[in-house]
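These notes concern the structure reproduced below.
A protein chain is absent from this complex, but the other protein chains hold their places.
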């Protein structure tokens, strides 16, 4: 891999795992897109295709006790974090076996087991949450960090500003990961920000920040690991900007009037999966049959998830009011 | 005067005018504090005492067509902008002759005549307003700037962040003037901001910014004039941080537990009025009798304003619902 | 008459306003290059340019506040907050500035801004994207709140709102954008003061607005089959309420049910019920009923969402109950 990646000593095993994880996310989402046209999945569906290196690389560096806050574009994060594909797919269907019991859908995947705090659909709304989770951990002397994913569009929100300052001021253990895919829906970064260098913004809160090639999973992982270590040593929050690109439409309703085919094609050339694969071939980590095996395993997993979701039960409508408040007060 | 001030060629006339303006604000507010204990003035009363150089210096540089947005600590701005002391005092009393017809009180002085847009009591709430006024002027090709005053505490608000970016992105003619008096109520700057250099914050929006000694009225005026000229030339927004100090309590209810007497005394030594006066004496601009004359004129004006406010009518209670909406639609 | 959609009617209204008055401009997230989240403003950037079809950053408070102030300084902005769900981020500017500025300044400043937003549930967008808060907004003095439910109103309310010297919030139920129908070729401005009787009836008054009008009319048809003649009132303007039309109708029919997609407690339906209590109590033959949303964050799953919001059967049932059947 390029740049930072080159310096990392990647084992064959780890390289293949990264490839498999990214492919797993890709194939899952491709299937979701189909299911959306079949109206099995409804509501909004925001695909992560093209950006898989970010969630994959960062998630590799997190411990089980760490907490994750993500956005409505979070299928990749949920899968990479280890929520089962069955539970995620069932949630997309709105079934009771879904990871949010069918209440959340694509935009609101939650999982207590893996400390996965959503699936937040208000742009910027997850940032105060990350600060608060980290605050609790700090006050409870719990050795964990909170990793907060958000898009570059969120950087314009007041909640970004307030949360960055709070985290830096209180030296909270948060890893802010900005997935800079250049567009917020159809608004290009330079049409929404006077200062387009996102990492520089973070530094204006006296928060150490770096930018990394978000199409290079190895570079992402290396940077996240380094920053995470600094956080774990008590250094306070860190900021990682991942420069990436969304290959698909913003959601399923987007005619993409705001960008050219050429631009999309140029970025597609940098597909993080193709890139890692090429490198693995180059260094002869990818053996004959490896890819087919991986693809087959993933295809099985995806089809099993679809079958699981299809077969799963609907929440009885009588349970509409369940979980508005606690059943009994503790 | 010191620093920047020394380089300005100040006429005697101008020097005396600055002194008189600052004294006028000081004496007005001292009288208000008395009237507050007499319960003639009610609600919240936020005194500007100690910070007069900021409003006085900046306001000198503004044209009649310029617009002003201020905070709840805006008596000085209102007077320096030219709202009559009678109208301001009557507003403090809540009389119908007040500059907001008795609806606003101390925190909400308004005046259409002088383009004075309040008196805004939500911290940070005036910043989007400034952006919008400036946007209108730009779209209407009106050669004017909007001058927006706010405290350093407001810099932590999301509305600050969003407005700074909007103004810089759209190159709006706004002069942002941050009155950095080191405290937001009882919260010292370093307890609320990870990055305590306010001007540096502004620069993170790609907005040119400077900091100036806010106790030096000549330096404030010079800086505001220079930045104002850049704005008028179409350079987009500018940011001026004025380092100043509030000599009195935050409001009339504040026991000032959060700062030491010594600190207050040290700053009082830098009183902008005493300082200008000393300099005017040094350069022999202040002649024998000048100060007495100025003080006497101001005393007359203040007492006339009190008499005016005392004699003024109350708004009939039947008019309670006036101005909730327009009488007749246009 | 031509066939058009609600979306096109709103777009035509914006276009006409932009053409008629150069002080008018549209500002909001993705109104320009994207073409509008609901494609309402599609094509307008090309026609009017980026100064007047102004994409904003994701900064709801600042751009809404800027629109409010631009109106104070002589412009006639149409601020589009993509959906009501995000408008909470701009609420300070709406309640503390737009709604207060005229009064607080003793009448010196006014704020003729129009703020549009999409509202409503029904598209499986779950808890954070399904709010119906237009009735809640109607609590705030100093603003006018509109809920166009028909093509005529989608086409005609905007211009009248822009001529209003005070802030006007327009809530467009997102499920209506695809609604198709006939619209007069010369359709233009409509009043924004009065409720409209969309269907005359003798036995009961069904009072509704916005996204629930269609369901309520369907329910009225069902009731007709049962021999119950239902009058249907479309409130149109949620603030100030046209109490006269409501009370006159209820005084005639002596029974009423209010249909409101807002959560039940503290709904606009509660206010309408209270007004009827105060103004027509002696005329009532039965307690006024309410069909509102269940008090739950709207769930994603289709069957749960459908169960959470007013539907034709629940309206019919409530009307029958009010008839004592």
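Some observations on this one:
Labels for the chains are A, B and C, by order of writing; each one numbers its residues from 1.
One rule holds in what follows: contacts are C-beta pairs under 8 Å (C-beta built on N, C-alpha and C of every residue); 3 or more make two chains touch, one makes a residue touch a chain.
Note that the structure is a prediction, hence the values are computed from the model and not measured.
Screening B:128, B:158 or B:214 for touch with the missing chain picks out B:158.
One of C:128, C:160 or C:173 touches the chain omitted from the figure, and that residue is C:128. Checked against the hidden chain, the listed residues C:45, C:288 or C:315 yield one contact partner: C:288.
Across B:105, B:132, B:214 or B:272, the residue that sits in touch with the chain not pictured is B:105.
Those residues of chain A that touch the chain absent from the view are 67, 98-104, 108, 110-112, 117-120, 122, 125, 127-133, 135-137, 139-140, 158-159, 161-163, 165-166, 169, 322-326, 329-330. Along chain C, the points of touch with the absent chain fall at residues 61, 85, 88-89, 91-92, 95-96, 99-100, 103-104, 126-128, 131, 135-136, 138-142, 239-241, 262-263, 265-271, 273-274, 276-278, 281-282, 284, 286-290, 295-297, 299. Where chain B meets the missing chain, the touching residues are 42-44, 94-95, 100, 102-105, 107-108, 120-125, 153-154, 156-159, 184-188, 191-193, 250, 254-255, 257-258, 314-315, 317, 320-321, 324.
Criterion: only the chains that are shown with their structure count from here on.
The chain closest to the protein's centre is C, with centres computed as averages of CA atoms.
Across the assembly, the mean Cα position most removed from that of chain C is the one of B.
The distance from the centre of chain B to the centre of chain C, each centre being the mean of the chain's C-alpha atoms, comes to 41 Å. For chain C, residues that reach two or more other chains under the stated contact definition are 56-57, 59, 61-62. Shared interface positions of chain A, i.e. residues touching 2 or more other chains, are given as 156-159, 191-193.
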